[in-house]
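Removed: one protein chain of the complex. Kept in place: all other protein chains.
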Amino acid sequence: MARAIGLITTNYSTKNPSALTEERPVASLPYLGRYRLIDFPLSNMVNAGIRTVGVVMPYNYRSLIDHVGSGKDWSLDRKNGGLFVLPGTAFGTSRTGARFLLRDIEHNKVFLERDTAPYVVCSASNIVCNVDYHALIDAHEASGADITVLCQSADGADEDITKFDVNDGRVCGVSHGVGFGDTAFLDCFVISRDLLLNLLEWFSAVDYLDLFEALQNDFQRFDVRPFMFEGYAAGIFNVRSYFRHSMDLLNPSIDDQLFMPGRPVLTKAHDNPPAKYERGSHVCNSLVSAGCRIRGAVSDSVLGRGVIVESGATVRNSIVMQSCVIKSGARVENAIVDRNNVIPARTELRGTPEAVLVKGKGEVTE
Amino acid sequence: MARAIGLITTNYSTKNPSALTEERPVASLPYLGRYRLIDFPLSNMVNAGIRTVGVVMPYNYRSLIDHVGSGKDWSLDRKNGGLFVLPGTAFGTSRTGARFLLRDIEHNKVFLERDTAPYVVCSASNIVCNVDYHALIDAHEASGADITVLCQSADGADEDITKFDVNDGRVCGVSHGVGFGDTAFLDCFVISRDLLLNLLEWFSAVDYLDLFEALQNDFQRFDVRPFMFEGYAAGIFNVRSYFRHSMDLLNPSIDDQLFMPGRPVLTKAHDNPPAKYERGSHVCNSLVSAGCRIRGAVSDSVLGRGVIVESGATVRNSIVMQSCVIKSGARVENAIVDRNNVIPARTELRGTPEAVLVKGKGEVTE
Amino acid sequence: MSKKECIAMLLAGGQGSRLGALTRGIAKPAVSFGGKYRIIDFALSNCSNSGIGTVGVLTQYKPYLLHSYIGTGEAWNLDERGGGVSILPPYATETGGSWYEGTADAVYQNIGYIELNDPEYVLILSGDQLYRMDYHKMLDSHIAHDADLTISVMPVAWEEASRFGIITKDEDDRVLKFTEKPTKPDSNLASMGIYIFKADLLLAALKEDAIDQQSEHDFGKDIIPKLLGDGKRLYTYEFNGFWRDVGTIASFHETSMSLLGEQPEFDLYSKDFPIMSNASTRPPHYVGPNGEVTDCLIANGSRVYGTVKHSILSIDSYVGERATVEDSVLLPGARVKDGAHVVRAILGENSVVEENVNLGSVDQTKDTAVIGDDVVVGKGEE
Partner (left out) sequence: MSKKECIAMLLAGGQGSRLGALTRGIAKPAVSFGGKYRIIDFALSNCSNSGIGTVGVLTQYKPYLLHSYIGTGEAWNLDERGGGVSILPPYATETGGSWYEGTADAVYQNIGYIELNDPEYVLILSGDQLYRMDYHKMLDSHIAHDADLTISVMPVAWEEASRFGIITKDEDDRVLKFTEKPTKPDSNLASMGIYIFKADLLLAALKEDAIDQQSEHDFGKDIIPKLLGDGKRLYTYEFNGFWRDVGTIASFHETSMSLLGEQPEFDLYSKDFPIMSNASTRPPHYVGPNGEVTDCLIANGSRVYGTVKHSILSIDSYVGERATVEDSVLLPGARVKDGAHVVRAILGENSVVEENVNLGSVDQTKDTAVIGDDVVVGKGEE
């Protein structure tokens, strides 16, 4: 009945780990106050009518499973289909580049075998975008390609993004790192379920490779075509790109490309009241999440759920995550403050715009 | 608000592994046609109004998470609380006796810390019984004990069951193996949440031990009391006890002790039609699950969901699990046939009542 | 099918008075059927299996059991955010409330629900029929014909035709004539009461019908003849599978029995198009040492110590030692005690046939025996 099932991979480590990714996979990194990165591929799938989604789990799966839970918030707590938690292989954690590790997919082959949908949409979880997968699948069907890869013309150099060489509409090579104007892979593709199962068999001897590494010498044999996406897409690979792409969203016209009426970004629901601004607060050019209480000054920043900014406190050009308290007179500038931190009164936490300071998770106090 | 939260452990290996437990933890062993062992502690908790349950996962968590899924079938897919998947430690898999490994609980301390309920009901998942945990908690509250352990007077020798020495209503010692009339531990206890957290701290140096091993020399210090359960309880530790306690249920008066109106045993829902008996079938003293189609002869047996017994086939004194097909003229006797097996026409699969034959899982064919 | 391409309006308000004792406490679509199902399972499963994720269920008569049974719709995979099953009972507005007067009126009163969902097509269904149909195929046919209204039809025996709404069509399947219960039918194609409308046309037709003082506000009697008269594009979609309206005790019994046998007309075991239900959690059923079961359907939770032939035992049925049950349907929780004999009977939910009682008759000229829900039949009351 359904046209496609979904497969999301999360079982790989970041090349440049930071305090933010010490205890969590990139997929469960908080983003824009109330989201986690996995919300984007998951919502894209659900918005395209995909009702069976497998998530390949990382070794440290706690934060991820805490977040996706029963799948209820994505309407994926279903009697048939729904969200499938797929154990990742231990091997995945040691690979940094491989977003579609063959061994991880092979290990969960039964998930693919059990279904009857013709296509599989596969996505990693560190590229933020709101894409109509219907259009991707339509293009795949229309072209008759073996694999259709979601791509974008690179708007600058990025060594962490996969580049496809394209000749006459077909992919003829793959390598790491893009420059301006290159065909950048958005770590998402569609393939027929049967072909994916066949590929797993053919490549079983090299299952320690990423699917596209394995395909490297087979682009003559397999018709791989790019599908160019024009909207906003942000790859999150390190603290620098995390910060930059969070701040992107202080531009409402970029917000409009991520958050649109017909394709909502779904996430875990919480019962936070609206944000409360007390007399004397001063807030500008900022995104403020539900449950915040603000008496101080906030500018050019993103505040997570339930952040308290006391009177006389200042937050500038920073990301402050869920449940932090910025005490009276404290100053946070050019910083990323992970959850549950209390910044004591009259203290300062300052990085520079070039070298943003990162403060790791605080202790749970509630 | 809630009086207790629940904690279920599954992260330990069986002392006598068999084909049945090769790919799955004991907690997800199919039982009585449509259940898995974890259904019993999970249902006991839900029936006692417990709405927050953590399940410590084993290393090979696939079958378990496939079964419990979103927790929906136990009304545990909740906005607040609900089912929490707690990663077990790698260490747990190497321990066979330790049902309440301190390290596993310590590793998931935050689950205990986040809640506000006064008590925690802990249960392992290899003892089948339908217990009113309300009564257990009431007894715990009334006696003022530090820990109340669910026990039963042993009806015979069993080397796998934990024995408590009891003096004047208080536990004064613990050891492995029970004889007739001993106080046998049903691997379930209630404790205050605060005390459990304190114990984790005190015993942090010996966290490779089971909680009760660690308590061994502290029964003077801690008031541990047994709560005697009078109903049916079946410990599943090996093929022998698995077979025996499955066959117990061919006695309807024992069924009545496991399945009662007010305390249903909840399990994953499936859309199997009623069992169909064709002309010529002959079935006696057997439990038959939904979706079975029977043309042959079945006696003294338990059939799982969707088993097909063709005409002229015979099943005697056996357990046949989900989706098996017993082909025309085949004969199955004194055997346990795991899921998805096809027993070819006119073949035999025979053990003896003393040495039951076990046939491991077949290939998924659907 | 995009999410709101087509929504379904499922008419489940009927009392089903011809089912007598079986509908004393519950609406007809909530009546138990086939061992573990309720009648409405079939329509809801069809919607789910056809990819129609938004279903309005129009209820009116004694709805508690139906409401709690349907619940969130999760049992049929119909619990989508922004879609799923909505129960649509009568409601009040500033000018007061009114009860549903006919099938068209029921839908008319819920125009607000249709507008809220803003579909292109609306599928009108009845909640009390047993069949398996892929509505998506019917929709494809509707779209291919660019039809205003597509009516699902099936050929019936000529001698039965005067009981139905009969359609005469041309070779392109366009409806030429529609006659409710014709005395002299000129076709044997019967309307199944399953319609797909263009949504805007339906809304216009309902609004027009609502102010028509002469109208009985019924799809078959009023809406269809009117549209046909207006020259709208009405097409048929022919269905050739199993289809039953279990509107009477006799048809309920006969249809139940048709599930039995080697090659039943209606196959409950099809995996491609499963019939889903909101089943209670009960253990596998038990057949005792002296039990004898042949040519039966037996649901979970049942216990059989006696002899059961050519019968359906629903969830939690009980047949005692030396008891016999033949050609009968035991609804959930029905109990036939030791030594009792039941033949050609329907036993209501939680009814009891006391020890050694004889109930029913093999005589086919007599009516099927029916025992209402919760009724106890003792000695001397047979």
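For reference, chains read A, B and C in written order, and residue numbers begin at 1 within each chain.
Convention: a residue touches a chain if its C-beta (ideal position, glycine included) is under 8 Å from a C-beta of that chain, and two chains touch if they have at least 3 such contacts.
The structure displayed is predicted, hence computed values, not measured ones.
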Chains shown that the absent chain touches, full complex: A, B, C
Touch criterion as defined above, residue of B:75, B:175, B:216 or B:347 at the omitted chain: B:75
Of A:102, A:283 or A:343, the one touching the omitted chain in the full complex: A:283
Omitted-chain contact residue, chosen from A:134, A:170, A:240 or A:293: A:293
For subunit C, residues in touch with the removed chain: 13, 15, 17, 59-64, 67-68, 71-72, 79, 86-87, 89-94, 96-97, 99, 112-113, 116
Missing-partner contacts on subunit B, residue numbers: 1-2, 49, 51, 75, 78-81, 266
Contact footprint on subunit A, counting only the chain that is left out: 32-35, 72-73, 250, 252, 255, 258-259, 264-267, 269, 271, 273-291, 293, 302-303, 366
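One rule holds for everything that comes next: only the chains that are shown with their structure count from here on.
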Central chain (by mean CA position): B
Centroid comparison with subunit C (C-alpha atoms), farthest chain: A
Inter-chain centre distance, subunit B versus subunit C - centres from mean C-alpha coordinates, in Å: 40
Where subunit B touches two or more other chains at once, by residue number: 72, 269, 271, 366
Per-residue overlap in subunit C, given as positions that touch at least 2 other chains: 74-75, 276
